[in-house]
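What you see is the complex with one protein chain gone and the rest in place.
Coming up: chain A.
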C-alpha cells in the first residue's frame, strides 16, 4: 500500500488559498487545518505569485472532442494538482489601511482584485475578501465598501472583517472556516456537476474520457465527503474500464493492458478503501473476488507475464493491508454470509492472512515467470544496462522515452518490444525472496495467532523454502522442523517426506552429521510404499527429498548406513566439506518415547513376572522393532537398568572383533547371541534371565544398540503394556504384531519388576501370658534372636492398634478424665535388658514413645546372639488390642543407606478388668429408721442414709480375672460431710482366687445438716498373687496396682421415726423372755402409731395385740411382749406391724430380723478368737 502515492491513500481535503496580509496566514491555516472537516491552505506571499501558481486554463475540451481520442486515461498529476495546487477558494486579505487609505493604495487593491478575478474566473474559483481591521472601531465608508464588492464581484456575506488580537478573533476565524467550507463545497459540487453533465450527455468522445470524467466526479465527491456518490462513480469508472480491455486499440497491446490494469488497480483501491471505511467488509471481500476474477486471466503476452503476477500479488497485498488496517471491524470472522447464498464467502476470506499468503504465492509465480522471461532474453545483453531514458509518462500506467528534440526534451511512445525490455531490466533489479518471506511470515504469524495450525504450517513451509533457496539454513531448518512436527502429528506422510528432505539437505549443508543421520533414518522409516496407493510425484516437486517411494527409502537407508559404518562419506557443498562418522566423531542417537525416531528403533522390555526374590533369577524379554526398509545388523546391545549390577551386554557372535576388545569391561555380564538382525516390521525377541540382588524396583532404563564401531542408538525402554502405537505407522493397514510371543505379556508386560526383600534370618518373639489387667503396667517381653543375620542399625517399631478398628483414643473422654487416662491403652515404657555385657549399650538405645507408637533402636547384634526388651503397656479401659512389632535391620553393614530387611510380628492382647467393686449400705441390726424419701420414690438413684445413725458400708471386690490376686489394702479417701471409719485398713489377705470376693466393712455416720454427701473414693491396692510360676515371665507380679473406685453419693435425711426391735440373741425352750419394740419419735410433732401383732405357733405371747397409740414428740414408745418359746430351733418371732398414720407408712420387720434360735437348753459356747469375718457372717446370714 505504501507504494501508492499519498494523495491516493488518503481522502482528499478541500484546498483554499490565502493571499495578502502574510502575517495572518499561519494563524488562519492552523485553525482551518484543525477544523472538522479540515481544510488545507495554500499561503501566497503576494498577489503576484498566485498567477504563477495557477496558469490560466487552456481550453482543451475542443481539441479532445475533435479527434475523439485521448493519449491516456488519467493524468498522473491530476489528483495531486487538485489536492495541492488548485484551491477551491481564494481569500484575499486586505488591511484596513489598504482599503481606506489614499488613492494609490486603493488603486493597488483594485489591480490586485482584477488579477485575482482573471485567474479565478476560468476555473470557477470562489473569491472571499477578508478585511483586517486594527480595531473593531475601524469603519470603512459605505461607498468604498460598495465599490470594493463591485470590483471583486462578491456578495456582501463573502466580505469578512477580522480583527486580530481581540477576543472576537476566534469567532471570526470560525466564521471564516464556515464560509470557506461552504464555498469549497459549492466549488467542488459545481465542478463535479459540470463534468457530470458531460457524462450524462455522453458528450465525451471516448471510453477513456468517460472513465476520466467518472474519476474526476468521484474525486470531487470525495472532496465533498459524499462517499456514496464517490463510490458509485468509481464503480462506474471501473466497469467502463473493464469493457475497454477488449476494445481499445490506442496503445500497443502490452502497454495497453498495463495501463488498464494500473487504472483498474487505482479504481479498485479507491472502491475497497471506501467500502472498508464504511464498514462493509463483506461487500469489500465480494468486490475483491470480482476484481480478482475479472483480471486474473488477463495475463497478456508471455514475456511480461511476470508483470501480471506482480500486479496480482499487489492486489492481494494491498487488500490484505486494507483489511488489516480496518481490523477493528473484522474482530471476529463474520458469519453473516456464510451458508446463505450460493456465492457464499468463506471464513478465511475475511482474514488478512489469507491474502498475504496468496500475495506471496503470486509473487512466487511472478518470480518464476520473470526468470523464464529473462532466460529467454539472455541473448539481449543490453538488459544489464539500465535504460535511463524511459520515464513514466504524464498518463497513469504509461511509460515514454525521453528524447532530446529541437534543443528541448520531448517524450516518445515506446514500442512493446522496448517496453518489455525496459520492464525486464527493471524486474531484474528486485529481489523477491525477502518480500515473499515477509508476506508468508505475516500470514504465518497471523494464522498462528488464530490457532489455525495447518494454514500456518503451509505458510511456514513456503517461508522456509525461500530461506532455503536463499541459503539461510538455520532459519529454514527451524521452520521446517516446526512444520514437520505438524505433518508428523497427523500422519501426512508425503508432506512430511518433503519437509524431511529439506531438513536433511539443511543438515548436510550445515555439516551436521547427527542431524543428517536423524533425518535420513526417519525418512527411511516412514511408511511410503511404491506399490501405488500413493501416487508418485513429479521429481521437480519433491525438492531434495526425491521421489516418495520405496526405492528412494532404500537408497536413503543404504546411504546413511554407509555413512555411519564409515564406509562412505557424503559430500556437502565444497570438496573439503565432507560428512563422515569416524572414531573421532562418533554418533549417539537418543530415542525417547516421544521421539519421531521411534519408528527407526523401538525397544520394549517385558519382565515375565511381577515380583522376584533377590538372588532369584527371572526372565525378561527384550524386543526390538524397526521400520527401516532393509535389514539392519546390530553388533552389540547394552541393556541398562536402574540397578547397574544387572546391566548386561548382548554381543552378536558374528561381530567377532567386539568380543575381543570387550575384555576390558569384563565386570559387565556378557551374552552372546547368534544373529542380531532387525528386519522390517518384525520384532526381534530376545529372552534372558536376570538375577537381581538388591530389593526394590528394578527397571530397565535404556537399550543401547551399536550399529558399527562409531554409531550407537540409545533407545529408551518401553513397557509393552503402556506402549503407544508407532507414529505414522499406526494408520497403515498392516498386520499388528506383538513385542512378545505371549500375547498376554504384550498387554501386561512391564519394564520394571519389584524385587522383594530377602527373607529375614532373625526371630522376633513376642510373648505375653494371658490377658492384661486394667490398671497394671503389663509387660510384654520382646526377644530378638539372630539366626543367621547379624543385626545392624536395627530399629524396632511398636504399634498399638485397636482390634475393632476404633481408636485407642477418645477425645470425649479426655475432657472428663485426666490426660493420663485419655488413651484407653497406652504404651508407657520400654525397658531394654540385653545380655549382661550389653546393658550399657542398651541404655544408649534411642527410644521414642508416643501413646500408641514407639520407636526403639536396637544395638548391633552379632550372629547367633539375642537381645530382648520389655514393653510396658497400660490399659485404662478393658479393650483388646493388637500389638505390632516390626524390626527393620540391615544384615550386612551399618551404613544408613544399606538394604533393610523387615520382620513383622503381631500379638493380640486382651485387657480385662481385674476387680469389680460393688458396695452396699446397711443399718445396724434390728434398727429401722423411717426414711421418707425411700417411700416417696421407689427408684431413687441415690441411696438415703439416716442422719446420726451408724450406717454400715460394705464394699466387695470381686476378682474378675483369671489369675489369683492379692489385695494389699483397701481404703476410702473421704469425700465431704461425713464421718467414716476404717480409712485405710491394710489387709494381709491371702490370694483371692478368680471369682472370689473380698469384702470390707465401713461404718458411716452422716452428720446432720447435710443433704447429699460424696462418699469418697475407694482405693484398692492389689497385685498379682506372686505365685510360684509367674514371676519368671510376668514382671508385674510384684508391682502393686491401685484401683480407684468412686463410691456413689448418698442423700442424708433425718428419719422421723426409728423402730428398734430388741430381743435376746437366743432363747431357751420354756424359759420366758421379753421382746421390745421401741418406736422413737424424733419429730416435734405428735405421732399416731397403729400396731398389730400376729400370733405365732412357736411362742406363747403376752402383750397388746393391736392398738393405736400416740407418741409424744422426742419420746420413745415401748411395746413390750413376754414370750415363752414352745419349740426349739430357728423360729420367727411374732410379727409386729407398725403403721404411721401421719406418713402413711407401714413397717414390718424383715424375716431375718425377727428370727431367733431357740435352744432346748442353755448352750455352752466355746470361746474362739475374734475374727474379722464375723460381721461378714452376720450380714451374710
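Operating definition for what follows: a contact is a pair of C-beta atoms (placed from the backbone, for glycine too) under 8 Å apart; a residue touches a chain by one contact, two chains touch by 3 or more; residues count from 1.
Please note the rule applied: contacts and distances are computed from a predicted model.
For the omitted chain of this complex, the UniProt record lists the protein as "Trafficking protein particle complex subunit", which is one of "WD repeat-containing protein 41 isoform X1", "Cyclin-Q", "Trafficking protein particle complex subunit" or "DNA sliding clamp PCNA". Residue A:362 is the one among A:188, A:295, A:362 or A:502 that touches the chain not shown.
The chain omitted from view is touched by exactly one of A:492, A:853 or A:1117, namely A:492.
When the whole complex is considered, the residue among A:188, A:354, A:444 or A:711 that touches the unshown chain is A:354. For chain A, the residues touching the chain absent from view are 289, 293, 333, 335, 338-339, 342, 344, 346-349, 354, 358, 361-362, 452-455, 457-458, 461, 487, 490-495, 498, 533-535, 537-538, 540-542, 731-733.
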